[in-house]
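I am attaching a structure below and will ask some questions about it afterwards.
Excluded from the complex is one protein chain; the other protein chains are retained at their positions.
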Amino acid sequence: MYSEKVMEHFSNPRNVGEIEDADGIGKVGSPSCGDTMDIYIKVKNGVLTDVKFRTFGCAAAIASSSMMTEMAKGKTIEEVLKITRDDVADELGGLPEAKMHCSNLASDAIRAAIKDYLGKSSQEEN
Amino acid sequence: MYSEKVMEHFSNPRNVGEIEDADGIGKVGSPSCGDTMDIYIKVKNGVLTDVKFRTFGCAAAIASSSMMTEMAKGKTIEEVLKITRDDVADELGGLPEAKMHCSNLASDAIRAAIKDYLGKSSQEEN
Amino acid sequence: MKRIYMDHSATTPTDPQVVEAMLPYFTDKFGNASSLHSFGQEAAESLEKSRQQVADLIAAKPGEIVFTSGGTESDNLAIKGIAYQNSKRGKHIITSTIEHPAVLNTCAYLEKAGFEVTYVPVDIDGILDVAELENAIRDDTILITVMHANNEIGTIQPISDISKISKEKGIYFHTDAVQSVGKIPVDVKELGIDLLSISSHKIHGPKGIGALYIKKGTCIQAIAHGGEHEGRLRAGTENIPGIVGFAKATTLAKESLEVDSKRLTELRDLLIKKVLDSIEYSYLNGHPTKRLPNNANLRFSFVEGEAMLLSLDMKGIAVSTASACSSKSLEPSHVLKAIGLRPEDAYGSLRISLGKNNTCEEVDYVVESLIDVVAKLRDMSPLV
Partner (left out) sequence: MKRIYMDHSATTPTDPQVVEAMLPYFTDKFGNASSLHSFGQEAAESLEKSRQQVADLIAAKPGEIVFTSGGTESDNLAIKGIAYQNSKRGKHIITSTIEHPAVLNTCAYLEKAGFEVTYVPVDIDGILDVAELENAIRDDTILITVMHANNEIGTIQPISDISKISKEKGIYFHTDAVQSVGKIPVDVKELGIDLLSISSHKIHGPKGIGALYIKKGTCIQAIAHGGEHEGRLRAGTENIPGIVGFAKATTLAKESLEVDSKRLTELRDLLIKKVLDSIEYSYLNGHPTKRLPNNANLRFSFVEGEAMLLSLDMKGIAVSTASACSSKSLEPSHVLKAIGLRPEDAYGSLRISLGKNNTCEEVDYVVESLIDVVAKLRDMSPLV
């Protein structure tokens, strides 16, 4: 059902956990829908120096979170914002049609984290 | 499907043939219904001294004819007329429901032959 | 006593290679194809591989194959599935007078449910009158269902001519190919078919499994409701051993089709010639050449079919009267009636259907036995 890449990321997920002093946090999904994702980012000079996640959800949701953190880490905010919803699924070697929303969720989560960071930093600037 | 007795009479039918100078002939059924039976009888002092048949039909029809001739041979007309439609089937160890009409046909045929004989002999008497 | 089986239109022995292919799926790879764990995924893979194999035999795409429990269910699904789904467009169906009961009785059921059915007649050889079929088409005709090859007399219908008409008029065309698939080439694209029924046990596969080819884009609805199996068109846990066996049978049939059909045609013609030559008042029913390679339907005046069948059975030879399905009925065959036989001639007919394991020696023995049996029964017959 799942690609090898999905299974690999699911069984050895990268970047699991929280960042205590995160610069941005994105929380998407809802437990009653079967998946929720929290993504934490650390930003330095516009670059995501650290990315971590916690996910409640199926194998696709966990693998998408893991893949997203890997794709985002070390990239600039601009670069990360260019990552589309499908890119995560593509990097995972595809997802079953019914599971594409997991890929979307991961992309939504990182955007939410960046938005959170930008909101905070603009406040700080003020 | 058929009892052993049916199969035995079907494969070794008794009294097959015509009686050239028959005293009575009974012809029942019709080829277009799938079976027709001719029964020939020889009568002496009210006793059926010989009975023969020709049948076009299924195994049950042939076995019923054969059994009927055996049952009738050597019996008086009165005794033969007492043989009911079901008696032939019973003697054969039963017939499938759908084939009971074959047993009926045999009983009808011998009655027709006796009627033919009685008609002829009453003519002769006149 | 050696037993000779010549009733391959009723059913066939499962090929030992087919049994071999099925065996692991009973005890080892026994998963439910809907299960997400490895047992289930193993089953799901075999299912899709099998679908490809079955599709290959008729030049279809795997997504166009729905597995069913056999030819009867395939016919029911095709006809009812199309009828119910398209009833707003119309409620008229066209079929032939010589279809298998799986088609005829489904049509009869739909008639009770408010559909109208036209039964197009056939000629003396059992070939459908295409002009009559064309005349029967109305604005509310939604389905034409005409069998590819007849199960009793083996006559092959002009399927391409019919499909051309149905395509022109935008009417769905279903063909019951239970007897033809695996015996003569069947290419759904070339023949222009929308739906086609297959049964595994007629081609040396296991019983209880079959398929319906449904051309992509066809509007059809399920007739069995439950889980989401077979593209939601056929609910029920997939019979993986059966499906794998069926698929193996299709692959074997495809490989040997050319050789087998040539050999069987020769054997059939030999049988027919010997019988007609050696038994007076014997005749061939059905078309002499437009017929299945393995079918010889023979008629013997003055004698009755069941009596011949059972007499041959006592000599170890298995043949049939009309079809196995109607063996319990006392009515003369509707097919033989439809080609214009008088009842007594219909009653005097035998179907001998050859299989890949039958030999020339067997044919000789069957002919000898037939000579015997017919003579003995004619001796007893008042009609001679």
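Order of writing sets the chain letters: A, B and C. Residues in each chain are counted from 1.
Please note the rule applied: contacts are C-beta pairs under 8 Å (C-beta built on N, C-alpha and C of every residue); 3 or more make two chains touch, one makes a residue touch a chain.
All values derive from a computational prediction rather than experimental measurement.
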For the chain not shown, which residue from C:G90, C:P158 or C:G208 touches it across the whole complex?
C:G208
Identified contact with the non-displayed chain, of A:A22, A:V43, A:A59 or A:L105
A:A59
Across the whole complex, list the residues on chain A that are touched by the chain not included here.
2, 7, 10-11, 13, 16, 27, 31-38, 53-59, 61-62, 98
Residues belonging to chain C that touch the chain removed from view:
3, 5, 7, 10-14, 16, 18-19, 23, 26-28, 30-32, 34-40, 69-73, 75-76, 100-102, 105-106, 108-109, 199, 201, 206-209, 223-229, 235-242, 306, 309-310, 312-313, 316-321, 324-329
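Throughout what follows, only the chains that are shown with their structure count from here on.
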Measuring between mean CA coordinates, which chain is farthest from chain B?
A
On a C-alpha centroid basis, what's the spacing between chain A and chain C, in Å?
57
Per the C-alpha centroid definition, the whole-Å distance linking chain A and chain B comes out as 93
Could you grab the centroid distance between chain B and chain C? Build each centroid from C-alpha atoms only and quote it in angstrom.
41
Scan chain C for residues touching two or more other chains and write them down.
none
Give the residues of chain B that touch two or more other chains, as numbers and ranges in rising order.
none
